[in-house]
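A protein chain is absent from this complex, but the other protein chains hold their places.
And then chain A:
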Amino acid sequence: MASQRALPQSKESLLQNYNKRLKDDIRSILDNLTEIIKTAKVEDETQVSRATQAEQDHYEMHVRAANIVRAGESLMKLVSDLKQFLILNDFPSVNEAISLQNQQLRSLQEECDKKLTSLRDEIAIDLYELEEEYYSSRYK
């Protein structure tokens, strides 16, 4: 059996897309956080005035923080997509759930039928006694 089954192109590309999204988002979080920390360092010599440099750094930090949040939300969306894909395509667990449910339903049905059968047998015995009593009486 081949270790890598040939998936339909759509599923293959979908999983590759998930991998790409994961790598991009993780890289985005780490890079932007690193750049924020670098930008927090106050330089003694700047090409523009301190106020302008401070304003630029402030804006850059805002943008990078927004990028980190966007990457976090993108990761959440990826997790949601993975959950959906797992529920629909994880055949081993779906098979296990179906066989467990079938087993529970069949055992409930067998228990029900067993009790009905024993009830039938008891009523049959009582009916036999009642018939004997009735047919040996003067009311038959």
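By definition in this document, contacts are C-beta pairs under 8 Å (C-beta built on N, C-alpha and C of every residue); 3 or more make two chains touch, one makes a residue touch a chain; residues count from 1.
Methods note: contacts and distances are computed from a predicted model.
S.K.: Among "6-phosphofructo-2-kinase domain-containing protein", "Mediator of RNA polymerase II transcription subunit 11", "AP complex subunit sigma" or "Thioredoxin reductase 1, cytoplasmic", find the name that the UniProt record gives to the complex chain excluded from display.
M.R.: According to UniProt, the chain not displayed is called "Mediator of RNA polymerase II transcription subunit 11".
S.K.: Determine which one of A:Glu55, A:Glu96 or A:Glu132 touches the chain that has been left out.
M.R.: Once the missing chain is taken into account, the touching residue is A:Glu96.
S.K.: In the full complex, which residues of chain A touch the absent chain?
M.R.: Touch with the absent chain occurs at residues 4-5, 7-8, 10-11, 15, 18-19, 22, 26, 29-30, 33, 36-37, 40, 61, 65, 68-69, 72, 75-76, 78-79, 82-83, 85-98, 101-102, 105-106, 108-109, 112-113, 115-116, 119.
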